[in-house]
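One protein chain is absent from this view; the other protein chains keep their places.
Per-chain residue numbering starts at 1, and chain names A, B and C are given in the order in which the chains are listed.
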Amino acid sequence: MRGYTSDKDGYLTRLRRIEGQIRGPQRMVENDEYCIDVLTQIAAATKALQSVSLGLMDEHLKHCVAEAIAVGGDTADAKVREASEAIARLVRS
Amino acid sequence: MRGYTSDKDGYLTRLRRIEGQIRGPQRMVENDEYCIDVLTQIAAATKALQSVSLGLMDEHLKHCVAEAIAVGGDTADAKVREASEAIARLVRS
Amino acid sequence: MRGYTSDKDGYLTRLRRIEGQIRGPQRMVENDEYCIDVLTQIAAATKALQSVSLGLMDEHLKHCVAEAIAVGGDTADAKVREASEAIARLVRS
Partner (left out) sequence: MRGYTSDKDGYLTRLRRIEGQIRGPQRMVENDEYCIDVLTQIAAATKALQSVSLGLMDEHLKHCVAEAIAVGGDTADAKVREASEAIARLVRS
């Protein structure tokens, strides 16, 4: 069981759609399409990835971190620290 | 008691330093300094603000959210949802 | 001729590699891997996309915008405005 398990299919669908959003710019570069149009497509894919990350983080806090805190002890502290580090990577990426 | 209480002075010092980092670009614009130099100063202030936000969020998860989860019930769910929304604002700002 | 033409193959290679970086998280979610590990992979893909965008923007300024400015007139203004809007999308994505 993972934080995202209850919506596993939803996340898979979103990640597959993003894979397609990355193939778009490939075709565009192959066909020498206009730089700004390529950039617009990449920005859309980046936003979609970010949105998936925010969803996964929300599920992670709601399930994995919450369970670790309910149990308590060192594991709880480690889980919160790990989540904070992942949030920092998310903000800086 | 807030999540940041144990390092309240540290956060105040950092926020005051950032206030100074915002006065820098003001003086630079007043003195007609070079755009790129102004931008570099603003980028440093933005990074410092982001770093304060990540610190506050870490303390918030470690203390406020953890306590709400330990108590359990609706409050716990609401706290996690609220934290996720703040993380999203942080990522998108 | 586009801004990226002289390194078209390089951009195609990078975009194909990023496509692979998106398939990674798909497999990980299918196999119920740990949320934080999925997030780390997605953050790497996001950073790689951002880096491609910065490269394309650099080429665009160096070639397309520079040519429009060399010719001058309304086209030059429109090109700069279009580039600024794309930079804003990049910063906000």
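Please note the rule applied: contacts are C-beta pairs under 8 Å (C-beta built on N, C-alpha and C of every residue); 3 or more make two chains touch, one makes a residue touch a chain.
Everything numeric in this text was worked out from a predicted model, so none of it was measured.
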Specify the shown partners of the omitted chain in the complete complex. B, C
The missing chain sits against chain B at residues 1-5, 8, 11-12, 15-16, 18-19, 22-23, 25-26, 29-30, 32-36, 38-40, 42-47, 49-50, 52-53, 56-57, 59-60, 64, 82-83, 86, 89-90, 93
Which chain C residues would touch the chain omitted from the figure, given the whole complex? 50, 53-54, 57-58, 61-62, 65-66, 69-70, 72, 76-77, 80-81, 83-84, 87-88, 90-92
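The rule is simple: only the chains that are shown with their structure count from here on.
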Chain closest to the assembly centre - both centres taken as Cα means: A
Looking at chain A with chain B, do both copies bring the same residues to the contact (over half shared) or different ones? same
Between chain B and chain C, the Cα-mean centres are separated in Å by 28
Chain centre separation (chain A, chain B; CA means) in Å: 22
Could you list which residues of chain B touch at least two other chains? 92
